[in-house]
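What you see is the complex with one protein chain gone and the rest in place.
Letters A and B mark the chains as written, and numbering starts fresh at 1 in each.
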Amino acid sequence: MTGEQEFRGIESGPLFDRTWHIDRVEGAAVQGLKDTSVEPLSEPLIEVPDDLKGNLVVTSVDALVNWGRKSALWPVTFGLACCAFEMIATAMGRFDIARFGMEAFRASPRQADLMIIAGTVTWKMAPAIQRIHEQMAEPKWVISMGVCATSGGPYFGSYSVVPGVDHIIPVDVYVPGCPPRPDALLFGVMELHEKIKKYHNLRPGSRNVPGGTLAAENP
Amino acid sequence: MPFQALTGEALADRLAEAVPDSVERADGDCVWVEPSQIAITAQFLRDDPGLDFQFLNAISAVDFIDSFDVVYHLTSFRQQHKGVVKARLHGRESLSLPSVYEVWRGADLQEREVWDLMGIRFEGHPNMKRIMLWEGFDGHPLRKDYL
Partner (left out) sequence: MNCVLAEDNILHGTPLLRWVYELAGLFLPCWLSYFIAGFVIMFILVNAVLLGAAVFVWTERRLVGRLQNRVGPNRWGPFGMFQPIADLLKLIVKEDLIPQGADKIAFVAAPIIMVATAILMLAVVPFAKNTALADLNVGVLYVLAVTSLTSVAILMAGWSSNNRYALFGAARGVAVLISYEVPVVLCLLGVVIVAGSMSLADVVTAQAVPFILVQPLAMFVFVAGTSAELNRTPFDVAEAESELIAGYHIEYSGIKFGLIQAAEFGGVVTASAVIATLFLSGWAGPASNYIGWLWLLIKIGVVAFLFIWIRATFPRLRIDQIMAFAWKFLMPLSFINLMAVSLEVYFLRDSSGALTTTDLWIMTVINLVVFAVCIPLFGSLIRDKVRPAQLQPTARATPGATVQQAGGEVT
């Protein structure tokens, strides 16, 4: 019998004994994440350094690479709550996200570029989201879809809901709505395209900054 | 085809004969069962050929400040009727109730949810721990005195 069981006075079966340790470790991780993630992370912004402005070769390569990145933005197959249905509707015939070359919803985060946080983020789900975000290969972008993911929405201040997914991972584009219509999500995707066009790729040291190329440079 | 809703009195009549001292009271909608007798009552409700409640729709709990009701919604597909059974627990601390997990396996997750959100423990449940919130969460958030 573990100490916790004695404390609670429950005589329990082998299933409890087998899984109790896992649950406690998971609970500690969730609680730790909740206790430490009190401030939203800064949005990864774009800044063009002076010494690279007007450099024709670099900017041309940048334009080419950025065009490739924005034209083949593969989202990770990932839905949390009701917004996921609008995301699915975006991929269906009427709105058809495939027009942008984005119908390749990759199931493996290694192969995906874009994470659409579609729905309410609970604290118990937060470590999983953080882990999937870390598993994605650079460069990677995040769209926060709907008010729940953006700020907690109707669940703001709730005991179990993250007050905005930007508390745990950096977000590039916020799409308002409850849930946003597919048009709104498509508009968010196009805004992300505009953002990707401004990236500088060949600056030394810019590769290892998390959450997009230039997160740490933001004054 | 609509399911016929059995009245609390009808259920109480059946229960009073089969399980003595099990019925607290009954009204037109549901029957209140002695909390310590709930597992035996559930066994009877499931196995009796006239009642034949093979299916447990839901277990929920209601907070009345000084007491809690645990509500069992039952359905019989063969007899095409449904019924509601309740168990009233008095007080707010260290509440417990016999588990009906052995009668309806579907009670597994539902009882864990009631424990998680309302803080009512089910004795005899094989895996009585939180299901929606994480282990280490302080309190039971659907209680009326939470925040």
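Basically, a residue touches a chain if its C-beta (ideal position, glycine included) is under 8 Å from a C-beta of that chain, and two chains touch if they have at least 3 such contacts.
What you see is a predicted model; the values in this text were computed from it and never measured.
Touching the chain that is not shown, out of A:40, A:79, A:139 or A:177: A:139 (per the contact rule at the top).
For the chain missing from the display, the contacting residue among A:20, A:100, A:159 or A:187 is A:100, taking the whole complex into account. One chain is missing from the display, and on chain A it is touched by residues 64-65, 67-69, 71-72, 77, 92-93, 96, 98-101, 103, 106-108, 110-111, 113, 137-139, 201, 207.
Just so we're on the same page, only the chains that are shown with their structure count from here on.
Chain geometry summary: the mean Cα position of chain A and that of chain B are 41 Å apart. Against chain A, the residues of chain B that register as touching in their complex are 121, 123, 125-130, 132-137, 141, 146-147. Looking at the complex, you find that chain A touches chain B at residues 8, 10, 12-16, 19-20, 23-24, 26-28, 30-31, 123-124, 159-160.
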